[in-house]
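One chain of protein is taken out of this complex; the other chains stay put.
Now for chain A:
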Amino acid sequence: MNADTAKPGKAAGFLGRGPLFWIGMTFGTSGAVVGLVLSGAIEGKATAFTLMIVPLACMAAAFMSMLNKNEAGTGDCVTKGQAQRNYIKRVAVLTSLYLASFAALTFLDRLGDLPYAVRLGVGVLPGLAVAGFFWAIGRLILEETDEFMRMLTIRQTLVASALAMSAASVWGMLESADLVPHIDAYWYAIIWFAGLALGSVVNRITYGTWGHV
């Protein structure tokens, strides 16, 4: 067997599916939730927040799939350097923080009138956890010693930033002109994360490998 293309075994991915499937699911489910919100089929932030766990789970599955493929030697996905291991640990901690703080926010929201300071304290936590993801990606870029993989990560973040900022600019202008309904600003962070997945696809097409994130 050619050493360049050695692929010992087909078993890889996550739940029997490869990264492309899970990335597609991330986009599909994100689009479905956005569609439901914009069409008015979903009322209330709590429902939208809860449903956004589905695309987040799909994104996590895509990541697991890439890792599993790499472990099995069946993919061109990621390398297992120290920077990557650090990144996975940080993302795992931040995801737990996000879910816990979001659960607390939803719970307190249902309790009704609470002091401003309590609402502020609990309300800011999920946002800070999401901000932590940006920090984790920044650390990954700083700590990565493999220059090619670092370049792929930077390309992903550029694609993500372009997508999120473009969406914010276009939607913001349309909103100012009263042509579209108002959406909360945290959606642009979600679009940014979807942009990371898109950047991964761009990397696969242009460089033959998905990249890290």
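The rule is short, and it goes like this: contacts are C-beta pairs under 8 Å (C-beta built on N, C-alpha and C of every residue); 3 or more make two chains touch, one makes a residue touch a chain; residues count from 1.
One rule holds in what follows: contacts and distances are computed from a predicted model.
The chain not displayed here is annotated in its UniProt record as "Cro/Cl family transcriptional regulator", chosen from "Cytochrome c oxidase subunit 2", "Na+/H+ antiporter subunit C", "Cro/Cl family transcriptional regulator" or "ATP-binding cassette domain-containing protein".
Within the set A:113, A:147 or A:184, the residue that contacts the chain not displayed is A:147.
Within the full complex, the residue among A:27, A:49, A:188 or A:207 touching the omitted chain is A:207. As for the chain not pictured, it touches chain A at residues 3-4, 6, 76, 78-79, 81, 145-149, 151, 206-209.
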